[in-house]
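Removed: one protein chain of the complex. Kept in place: all other protein chains.
Chain nomenclature is as follows: A and B, assigned in order of appearance, with residue numbering initiated at 1 for each chain independently.
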Amino acid sequence: MINQSQTLQNKTLRALLPGDALTGGGTEGGKKAALAEIDASCRVPVLFFFLSGLAWLLAGTILALVASIKLHTPGFLASWEWLTFSNVRTAHLNTVVYGFASQISVGVTIWLMCRLCRIPLVAPGLITVANLFYNLGVTVGVGGILIGDSTAIEWLEMPRYATPILFISYALIAVWTIVTFRLRAERHLYVSQWYLLAAVLWFPWLYGTAQVMLLIEPVRGVVQAAVNWWFAHNVLGLWFTPIGLASIYYFIPKVIGRPIHSYYLSVLGFWSLALFYNWNGMHHLVGGPLPAWMITVSIVASVMMLIPVITVAINHHFTMVGHFGKLKYSPTLRFMVFGAVSYTLASLQGVASAVRSISEVTHFTHHTIAHAHLGMYAFFTMVMFGAMYYILPRITQREWPSNGLISLHFWGVALGIVLYVVPMSIMGFIQGTMLNDAAVRFLDVVQFTLPWLKLRTLAGLLLAAGHVAFVINVGWLLVRMFEPYRKPVVSILTGEAETVAAAKLP
Amino acid sequence: MSVIAFILLGSVVLLPAAGLLALRWATSTGQFRCPDKAALLPFDEVEPVGMETDCILGGNRR
Partner (left out) sequence: MSYGPLLFLGILFTLATSWVGLVLLPHRQMGALGQHTDTNTAAIYPADRSGEAQQGAEHYRSLGCVYCHTQQIRPEGYGSDIERGWGRRRTVSRDYIHDKTVMLGTMRTGPDLTNIGERQADAAWHYRHLYNPQITSPGSIMPPHAFLFDVRTIGQAGRSTNALVLEGPFAPPAGQEVIPTRRAEQLVAYLRSLKSSGDLPEAPVKKEEAQ
């Protein structure tokens, strides 16, 4: 009975695999596919996720600018109810987190899994369906927020009628990842695969549980806050962070042509992250109406995060030592290194903010918002940009049309995010100090924040410029994809110097 | 309460069980032996160690 179902399972799995990439018996250890073949098989599914993600990035950027302006100019677009600051801010968060960041994550995950498992992409239909459900879910969810159906639970604002659509998509992606893992030709796991498998399997469970406990059968009282921040922090720690780190661990070695400094350290970093990160959630509620022991546990876990963070920082640094000169030549490396350094800084800032004496000052201020953007943008988004710079030419088999746009993108967003995070962090700290002085009128604190909030809008414009530059380059790349290919395939993959075609490129 | 209890208690059992299975799989397939070899997994014959990729700025096109 067992043998029958196993044979059936093997047959079904093999039927999913295109061509003759798998030979021999069993579902593991088949023939390893060539990199070019893998990249070609990934083209359409990964493009679907990247392009829809970038469309949401543009929408999210516009929403971000509107929200930023509304904070220092409250009369801006104030007559439309669907565009209140709360709606726009919420729509921005959900658009960039679920519409953009998560979809690029899935695209990168798909490509990395195929590359590291050494098989061409299996079950493209599954990915396509997942992508359709995904975009439908985000559209319905963000639309629901704008018409007033937001749940007002941070990071879970999409109404109940939208979230099952997203859940199905996440579940399909998890299934695809397991199938790919089972069919892999490379039997050994690289550290990136540990991170990706953990993220992709953990997230649907996390999402579903939070939905049930907060929206479908809501728990009573302040337990809602506990569940809310257990969820929201784990989205960062067990969905985005692992995918970001998985990317850094693959792309930095690939670009510089050297393996990571210590594989042992990288695995240690993974497990200590899994151990400590998911206890952090209650540090969002320091001083709040919850049992003190819960909050203390989260503060302790937050401090313990220094272990995986420093481990990862050491590993990345020693991998890069001696190769920093290559930052001049590789956009992927620039974004990855920027992201890796930001990961360390964001984590250190996070650990500091969790400690009671500092939280007393920074809680409820713009410092927290700055921290959120240091983590989600300066770390995660920059890493995703770097990944796209590597993956897109390889799946489309075309070179980036414009180096100028690449530089504009990098410098625009790098300067933009520094101009965002540094002033807002400082301002938030001062704001908190003023708030903690009862002699200072509240409205005076508000007045103090205004010039800094205007500076943030300026930073947002820089970020927007970078995004536009990137999207133009991507669009141009796609147009190129439909043109007859002008350079031999081998030049992208083996690095042989180009010949005639180079003169024609801008 | 019943749905929550089902989720909560079920997960407390399933998650560590899944983790233990993963651990057993990992040790039995030798994932933790030879960590230095594992570090070389991103590389292969076409893109070996020592070959830089993605050098597209600064006048290079590789």
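Just so we're on the same page, a contact is a pair of C-beta atoms (placed from the backbone, for glycine too) under 8 Å apart; a residue touches a chain by one contact, two chains touch by 3 or more.
From a predicted model like this one, the values you see are computed outputs, not experimental measurements.
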Residue among A:Trp230, A:Tyr249 or A:Trp400 that touches the chain left out of view: A:Trp230
Residue among A:Pro164, A:Gly208 or A:Gly288 that touches the chain left out of view: A:Gly288
Residue among A:Phe85, A:Phe167, A:Phe429 or A:Trp452 that touches the chain left out of view: A:Phe85
Residue of A:Ser150, A:Gln211, A:Ser302 or A:Ser425 in touch with the missing chain, whole complex considered: A:Ser150
Residue numbers in subunit A that touch the chain omitted from display: 70-72, 74-75, 78-81, 84-87, 89-90, 148-154, 213, 218-227, 230, 264, 271-272, 274-275, 278-279, 281-282, 284-285, 287-291, 294, 297-298, 301, 356, 360, 363-365, 368-369, 435-438, 442-443, 446-447, 450
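In the analysis below, only the chains that are shown with their structure count from here on.
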Distance between chain centroids, defined by C-alpha means - subunit A, subunit B (Å): 17
Subunit B-touching residues of subunit A, taken from the complex the two chains share: 32, 34-35, 115-116, 186-191, 205, 209, 212-213, 216-217, 219, 250, 253-260, 262-264, 267, 326, 328-333, 389-390, 399-400, 403, 406-407, 491, 493-495, 497-498, 502, 505
Subunit A contact footprint on subunit B (complex, rising order): 1, 3-4, 7, 11, 26, 29-32, 35-44, 46-58, 60-62
